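Every protein chain except one is present and positioned as in the full complex.
Labels for the chains are A and B, by order of writing; each one numbers its residues from 1.
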Amino acid sequence: MPFEYTIAVVAIPLFMFLFLGLGGTQMGRKITGVLGVIGMLVTTVLAYGVALTYFFGTGQGQVVDGVRQAITVMNPDWLSFSENLVVRMGIMLDPIAAMMLIVITTVSLMVHLYSLGYMCDHHGHPEKGFQRYYAFLALFTFSMLGLVVATNIFQIFIFFEMVGVSSYLLIGFYYSSPAAVHASKKAFIVTRLADLFFLIGILVLSYYTGTFDFDKLVGNMATAQSAVASAGGATFMGCSVIAWALTFIFIGGAGKSAMYPLHIWLPDAMEGPTPVSALIHAATMVVAGVFLVARLFPLYVIEQGAMDIILVTGAFTAFYAAAIACVQSDIKRALAFSTISQIAFMMTSLAVSSNHSELITIHGGQGLGYMASMFHLFTHAMFKALLFLCAGAIIHAVHSNENSDMHGLHKFMPITSIAFLIGCLAIAGIPPFAGFWSKDEILVAAYERGLGWGLWMSAVAGMTAFYMFRIYLLIFFWKKHKVHTEHEPADQPWTMTLPLIILATISIVAGFVPAAKMFTWDGAALHTQLNWTVAGSSVLIACVGIALAFRLYYKENDLPARMKASAHGLWTAAYHRFYMDELYQFITHKLVFGLLSVPIAWFDRHIIDGTMNLMANVTNQCSFAIRRLQSGSIQAYVYIYLIGALTVAVATIVCVLI
Amino acid sequence: MESVGNLIVYAVIAIAIIVFSVLTVTTRKILRSATYLLFVLFATAGIYFQLDYEFLGAVQIAVYAGGILVLFVFAIMLTHQPGRDAQLLESRRRWLGILAAVLGVAVCAYALFSHSAMCAATLGQIPDFDIAQLGHWLLSTDKYGYLLPFEAISILLLACIIGGVVIARRR
Partner (left out) sequence: MNLNILMYLIPSLIMFGCGVYGFITRKNMIAIMISLELMLNAVDINFVVFNRFLFPGQMEGMFFTLFAIAIAAAETALALAIIINVFRAMRNVDITDINRLKF
């Protein structure tokens, strides 16, 4: 399939957005949804065609010396600032872009289909705002696709903002609920704040390297080195400016990818409809930060300082989020923290892979962590979307997010239960499910970096297995289900079940994708073999976690309650997410608002506005004072005119007489 | 030395102008006011006739007395509620008006009398002309031709016709 079809892949969702958004109200709700699904299906087929051609095609110039070349489909100028500082809007395919095309279109198609069933009220009629919902989904898909095929960092920034906006719109979809409105605002402000750093980073980077384009920045290791060298060793506070720029760019990515301490928006974002959480806040948008770092990977490799920041942040976040996920009672929030933890896995993996000297000397070698990260991104998108869609089905059935309202659903919803179990096994890293293969590569990369990092990540992997099975068992077992609503919970209609089955299948087989040959940072195949020690130990740890979860949560018992009582302080802290939100609240409300914003607001209101108001008031009062002169009575004007004329005449006569 | 008849005619005209002018602005019935204005206009036409501008006199009677006055009467009929005469003027307003008018007249009269030298001028002979000659003057571009103002007036009249139509149109 020619690569020009990529243009259609990006253009169709944009068209669907405009079409459904503008024409949706004229069409029926159901029709809108079906059209959205059909449009997405076409996009998916084209994207698969393009991506598979990219990975397995042997067209002319596609593979040079065993290295798969990046392909620029189009790259027209958009804004020309100066001769070498030009912003372009283009489409570029390279391994990760092609992989992301598959991920985005697959999950988006599943979510489109799933939403046909999910976004209905309990009579099976589509909800109010159905058309708007599908239009926003299309907008998000377009933005995300535009992001991954970007040819330059400025284009990425633009689409970064656009995914932020569509995320905002979709989180706040139920705009009549205050919680949703708060959550959408929080998500937008936090990510926007991070994007500010991103923009600063872009400007610094392009100022010193003189280009936005990826092929000039990170085309290969040599161009990356020359790009860094073009900064001329400029430093700021003891670090090179490129390192600063990269750190700032990482902060932008961390905002989108919910890295500590910018993670606070993601759990709240679960106020949005669950399919939206599956698409945006589990599979695609939140990995935009990982994608960004992966895009600029060669630069990060050279600037090891920036990479270390990512490493520490990622490793800490992985543990932190996993710890919180262990005690959450809201299943969507628990899944959200699991997402944060897994994304942190990817970040860490990117960061550990870069052993500077190795990468430079063995050109095209190494980069195991990079590959593992991208692989994990791929598999995680699939099984996390599956988990979220399962959660959506459960929530749709019992009308609650709290796992205390669930318990014992296995008998009522067997398909959902099995799908959820597959997702849990995948994320826990049990072979042969997808998560095992990718997580294993990550652990190998971590152990190569250092024993400590490896042990740390293994521990987090064990916690992952524990908390996922805790969620699973509390939902589907623990005790007999008490029916709260008028209907018995049951498996959902086929529009919702079919995506579960498809995604479950993908979660089982995705691990067998030859990732090492596909998702490498320079396009060259990577030779890996299963590291039995690491693989065995990680499976063992996962099994321990699962066994612990079974011991505690399979049948109703008082062990969890006793444990909770014995470590009550820790439990409460974790339940309240270690008070990060309260800390933010304190910083923003007390410190920023109180000490900074209030005086500024006072200054603005009284000094700046005051000056303006004073001028306006003076003018106003002058006008009021003299407006009676302009009576509009023509006779008065004539009289005054006459008096003036007579005065002049009399004065003249008097002058002449004298 | 003028003929006595001429003097008598003059006296009649002058008195008519003065008396009817004053009545025009002092009467409280608007229709009477219009009638007195008609008399003033006739008297003015008389002046033109007496000064040998027969054509101008004819125009004065045709346009002013025949056209404008009829318009006034129509307007009065359309807007006037019978029995509602103008109220008596408040004295302050009246005195202000009288003061302004008298002062203006006084100043102008002073100017007139201070140039009494020109009173020596008497009626001379004016060139004889007929209507055809007048038409030639109106439409010529010679020294004493008035084509440009004539055309300007035509455009003004056209604008007035359009304006009148637009204003009077029912919305």
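Rule of thumb we're sticking to: a contact is a pair of C-beta atoms (placed from the backbone, for glycine too) under 8 Å apart; a residue touches a chain by one contact, two chains touch by 3 or more.
Quick caveat: nothing in here was measured; it's all calculated off a predicted structure.
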Practice prompt. Write the list of chain B residues that the hidden chain touches.
Written response: 1-2, 6-7, 10, 13-14, 17-18, 21-22, 24-25, 30, 33-34, 37, 40-41, 44, 47-48, 51-53, 56, 59-60, 63-64, 67-68, 71-72, 74-76, 78-79, 86, 89, 93-94, 96-98, 100-102, 104-105, 108-109, 112-113, 116, 118-127, 137-138, 144, 146, 149, 153, 156-157, 160, 163-164, 167-168
Worksheet item: What is the set of chain A residues that contact the non-displayed chain in the whole complex?
Response: 627, 631-635, 638-639, 642
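Quick note on the criterion: only the chains that are shown with their structure count from here on.
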Practice prompt. For chain A and chain B, let me know how many angstrom lie between their CA-based centres, rounded off.
Written response: 87
Discussion item. Please output the residues of chain B touching chain A within their complex, sorted ascending.
Written reply: 96, 100, 103-104, 107, 110-111
Worksheet, complete the sentence: The residues of chain A that touch chain B in their complex are 639, 642-643, 645-646, 649-650, 653
